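Heads up, one of the protein chains got dropped from this complex, but the rest are sitting where they should.
Chains: A, B and C, in written order; residue numbering restarts at 1 for each.
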Amino acid sequence: MDYSIKIGGEAGQGIQTIGDALGRVFVRAGYHVFSHQDYESRIRGGHNFYQLRFSSQPLAASRNKVDILVALDRESITRHEKDLTVNGRIIYDASALKFKNGGPAFLDIPFEKLALEQDGDKIMVNTVATGAVLGMLGLEPDLILELIADTFKNKGDHVVHANKNAVRAGYEYARLHCDTCTFAVAVDEVQQRMLVGGVESIALGALASGCRFYSAYPMTPSTGIMNYLASTESEYGVIVEQAEDEIAAINMALGASYAGVRAMTGTSGGGFALMVEGLSLAGMTETPIVIAMGQRPGPATGLPTRTEQGDLEFLLSAGHGEFPRVIFAPGTPRQAFHLTNKAFDIAEKYQIPVFILFDTYLADSQWTVDSFDLNQVRYIDYRLRGDAFKNQQHYRRYAYTETGISPLAVPGDASHVVVVDSDEHDEEGHIIEDAATRIRMVEKRLLKKLPLIRTEIAPPDFYGDQEAHVVLTGWGSTYGIIKEAVDELAKSMSIAMLHFSEVFPLPDLGLFDYVSFLRKTKLPLCIEHNATGQFSRLLRAATGFEFKIQINKYDGRPFTVEELIGEVHDRLGNI
Amino acid sequence: MDYSIKIGGEAGQGIQTIGDALGRVFVRAGYHVFSHQDYESRIRGGHNFYQLRFSSQPLAASRNKVDILVALDRESITRHEKDLTVNGRIIYDASALKFKNGGPAFLDIPFEKLALEQDGDKIMVNTVATGAVLGMLGLEPDLILELIADTFKNKGDHVVHANKNAVRAGYEYARLHCDTCTFAVAVDEVQQRMLVGGVESIALGALASGCRFYSAYPMTPSTGIMNYLASTESEYGVIVEQAEDEIAAINMALGASYAGVRAMTGTSGGGFALMVEGLSLAGMTETPIVIAMGQRPGPATGLPTRTEQGDLEFLLSAGHGEFPRVIFAPGTPRQAFHLTNKAFDIAEKYQIPVFILFDTYLADSQWTVDSFDLNQVRYIDYRLRGDAFKNQQHYRRYAYTETGISPLAVPGDASHVVVVDSDEHDEEGHIIEDAATRIRMVEKRLLKKLPLIRTEIAPPDFYGDQEAHVVLTGWGSTYGIIKEAVDELAKSMSIAMLHFSEVFPLPDLGLFDYVSFLRKTKLPLCIEHNATGQFSRLLRAATGFEFKIQINKYDGRPFTVEELIGEVHDRLGNI
Amino acid sequence: MIALGTYKGQTPAWCPGCGNFAILKAFKDVLVELQLEPHQITVVSGIGQAAKLPHYTRGNTFNGLHGRALPVATGIRLANHAMPVIVTTGDGDCYGEGGNHLMAAMRRNINVKLFVHDNQIYGLTKGQPSPTTGEGTKAKNVPFGVISEQFNPMALAVALDCGFAARSFAADTAHLKGLMKEAMVHKGFALIDILQPCVTFNKVNTYEWYRKRVYHIEPEYDPADRIAAFSRALEWGDRIPIGIIYRNNRPTFEERIPMLTAGPLVHQVFDSSKIERTLQEFY
Partner (left out) sequence: MIALGTYKGQTPAWCPGCGNFAILKAFKDVLVELQLEPHQITVVSGIGQAAKLPHYTRGNTFNGLHGRALPVATGIRLANHAMPVIVTTGDGDCYGEGGNHLMAAMRRNINVKLFVHDNQIYGLTKGQPSPTTGEGTKAKNVPFGVISEQFNPMALAVALDCGFAARSFAADTAHLKGLMKEAMVHKGFALIDILQPCVTFNKVNTYEWYRKRVYHIEPEYDPADRIAAFSRALEWGDRIPIGIIYRNNRPTFEERIPMLTAGPLVHQVFDSSKIERTLQEFY
């Protein structure tokens, strides 16, 4: 059982409300869910859609086909009708769309009329549509009614009641009129799972890591992190500050981190461009910071609400001068959660900047997850605080050590002073000019730490045939798409996925020699959502391995599984 | 004949005045000159020096040894005495330094007293010292007297006269008291040459290229470009604007370029970090711009007055999204001049950002140059202006073309409008959201231009033995140091230099297959003024060739020729 | 003939009812009344709802980065000071991200017209507070309400001796058009802060809210009196003055640059022979 529902309409019509509600219901009903969104950079009008898939099997991506199309505007039909499955159905409100189609796939449901009948409020069109979808599927309405009770409880009984009626009206209407519907939904065993999106997972990872300060300037697709963290401000005692610009955002976070709390910022490419000087400051002062960097298609403003993996190389060497950094690029919400936690751990342990490099596709897609593994969450306070600090005889912020890691103390906790400097400095943190100190500081800050940091990096994920002829290599948000493509293609060929979520520094070859593996395979392919193959270049610079064949997409939309399969087929001639 | 003079003293004592004057005199006397400077980030005090070498042979670097040490402070003696040659001399003013050394190398010249005797002005100490050096060398004083007449003519006859007397006083004193001096200066034929420094050469290159607008924010080592251009403002009709910050600097330059004039900005790493978003804007809008990026040791403020090659990788991928760029890294003033000209030509031709990546060492060093070859200067106006623009039937700023290059028109010159947009846009420049246009624009802006741009890039400089066993590879400002090291080492081994001044994109292998060449040699070495070998990594990413052995220096000082020779010797065991 | 159609652009992607429509209309009307052709002006904008305006009309356009319209406009004016340059921007774009450039532009008195669509909110990014958002206003990312003091662009303008500082209201078309025209003919930098209802995200400062409060500054008012202007600039609450708050006659930046007396830089011919003489100085 594997159905895809597409909700299409204008910005502001509430397609997200419908999609989110359906997703929640399916999860509570015990299904696996995957959803992603496609929207324009405008607040009202245009054409957006929400693609939602649910199944009794785990899901990792959307599929092209549509079983139920909820068309809130005319364009939804024109654009997406072609994707309808044989038994698929389009539901729409003929009077609202001023359009009528009597074809067997079309089901005219008077959303507006039904909504108005309940409580005279057009807003409830979405609730009616949600009910209608459930009705067509023949899924019991209890779960949605429960959800409505939860969602609207703050708005009073009246609203809850009206919405419940609206659901029922849509539900009944669909059951009655979709007499030819053949959807069969069943679930083997109901297991409770989370339904969670990319940005929330990052925010949750930050909370689980003891992040106490988040300063940012709004920018798609990172704003969701700020919003989610803000909603937990008082519960977690975390401060979320909207900075006057991105320069201030990173500098504030560095100030907070210096003062002793775990700090983070988040942005997208254009905003990060403004943080680059601050990044270098983090490198020089050895101030821990986590930066969530949400990619969208560039250059410049580009396509602000769409997706791309175009900023990997930018991050690899952003900032003047040389200093260590780590870049994680989660491929799933679970990775987003755990890698954010790891980011904090490594940032604090090595006193370096660590990135969570995500993108709009991951940010906005929702996955079902059995759970996040809280036992795996690491929280070690590496700071020198309170009595431990007081007990130090001497304190030097940049004391030379075996590992290059100097004690990071909390200013004010003891009678020692904590001095950090963006100039080259001595062990105490004061400006110097001499060559000898410079050399020792570069060794301390950079050369000694680099090999240690590498030991923290986990090998890439391997999935599929150990002896695969074809290997689909990817990084970051393409995880699910590649995985599903491998599942399909495995039916007809020897294939595997190699996925990197810890992308810089690249994992050592000790535990898993992926380079030898790639050299051995007949058709190693690198798949990226960018035009020039940035990861592929990184791999070559670091290991010498060159992907002769790459699969790139740079139109701002993620690959669909079907597209990727097609691209792979196109290249099989190269074996 | 090959003498080195070192002038040491505190900031503010005028060592640069002495050095510059001596340099000018030597050049006018027909010698080749090379000078470089070493100074702290302070305005008064500390210890700085100016190293000046002159010879009847062409020069490309400083040497460790000192023939004449002009010690304006005590520290000059403590630090640099050890570098004195057997017949070398230290001149100093015992009463001013409150220090006396009767040794045969020491010559006490009462600079202050002699200066005061002329005109009661201590400022002339520098003039006296300059005269003294010339006296020791036995070089006729006419040239310096001429220079003084030039330099001080705006200050009136009195000042000229006093300074001439001061020169004579120093000159006579030295001739009289340096009776054991054995300096022998001679020049085969007097040829007129330029004495010119790195920053000036960049500025001159900009002027020769028709640069009309330079907006910048002061930052070492780029400020000299702004100062020099400002001094020519009215003559060239060039506007030099000090922006409120670097963000404004690059955006102003883009505005000016859009409006139809050749525009440039200059900065150093920290300032460039703030320009990164604007760089991406240049990429997206296809607005030509030349950026002079002066490296100094980072991260962050680092060592503000010293040198490093630490920002190459930063520039390679600065900016979000993908767009073409070109990076030139001149190794000599002559290259600085001609590559700045080439930068403008390529920026305008392909409508892309082009970098002149220099560093403090190149900025502050002065070379003798026979001349800049003005016939080689290229000035083609690629803009669509005036009647040519008026005669267009239609105009679209981003029209699709074979080459990806669309007509770049001057707004206002015709009745067509010129629309540029930082969002993804259509041919007319208006915002779009669709995938098809996006794809075509990425092709136009990036994929079509890339191969064309590569054809513009010249092969690296090769110098030395065609069958060399040892190859010293470098880029940018190390040119002269490597060349002189090769000259020395060639006496005892088969060696060559491979120097890249056009570093990105890397030159094609068609004209000169430097990769095969490197693979063939026994000991290919990569020499960089940074800690991690950035050029080496670039070469590997682009060509697969890996330098197994690198020579790096990251203390903020350039290699001396002798040091580099030592480093090479240390690695000969690897052959 | 220049008519409204001359200025027809893309269909706006703004929400129905948005205050921006009225501003766009006024903008076009003024250009028509001034009988300027599209190629005779350059419109510069940043990023935001307001900043999309140039696409919804016709003209030379530089739609740049969030917050950075003013430096671009400055560069354009320095390269071609015969070209009227107008910046259309939002309160976030101009008073938030771009604050430093605003101060510099006022100090320069660069002859650029700055029309700020001040909806007291970040519209395009879905409702975060901007510098002009009222204290206490709640948003998703500010659940406890804004605690920075509301930014007063008029007070800033008076403090920085801005050549022309005015306020208008999107829905008062005649007033807005009048001010836009005055700004266009003013010699020097001119700021109009245009109160603009955002019907989607700003539920406080609605048409109604503004309408109840705005009043036309009385004709006797003397905008040359800087102290009086400062008092008037501070007025915000039950009554909000619209009109020219402050005006002076400082010389423009452009007219003080000696290199520009020979005409716009872009039209000055480049003489490639000069360099030879310059190089002589290095011998």
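Quick note on the criterion: a contact is a pair of C-beta atoms (placed from the backbone, for glycine too) under 8 Å apart; a residue touches a chain by one contact, two chains touch by 3 or more.
Here the structure is a predicted model, which means the values were calculated and not measured.
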Contacts of the hidden chain among displayed chains: A, B, C
Full-complex contact with the absent chain, from A:238, A:316 or A:518: A:238
Sole contact to the chain not displayed, among A:254, A:290 or A:354: A:254
Candidates B:75, B:245 or B:487 - the one touching the absent chain: B:245
Residue numbers in chain B that touch the chain omitted from display: 12, 40-46, 217-220, 223, 226-227, 230-231, 233-234, 240, 242, 244-245, 270, 300-301
Touch list for chain A against the chain that is not drawn: 27-28, 192-196, 200, 204, 207-208, 210, 212-213, 215, 232-239, 241, 243-245, 247-249, 251-261, 263, 277-278, 281, 285, 371-372, 374, 377, 379, 410-412, 414-423, 429-431
Touching residues (missing chain, whole complex) on chain C: 97-100, 103-104, 106-109, 131, 144, 147-152, 155-156, 158-161, 226-227, 230-231, 233-234, 250, 253, 256-258
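Methods note: only the chains that are shown with their structure count from here on.
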Comparison of B-C and A-C by number of C-beta pairs in contact, larger one: B-C
Centre-to-centre distance between chain C and chain A (centres being mean Cα positions), rounded to whole Å: 37
Contacts with 2+ other chains: residues of chain C: 47, 64-65
In chain A, residues with contacts to at least two other chains: 40-41, 46, 270, 300-301
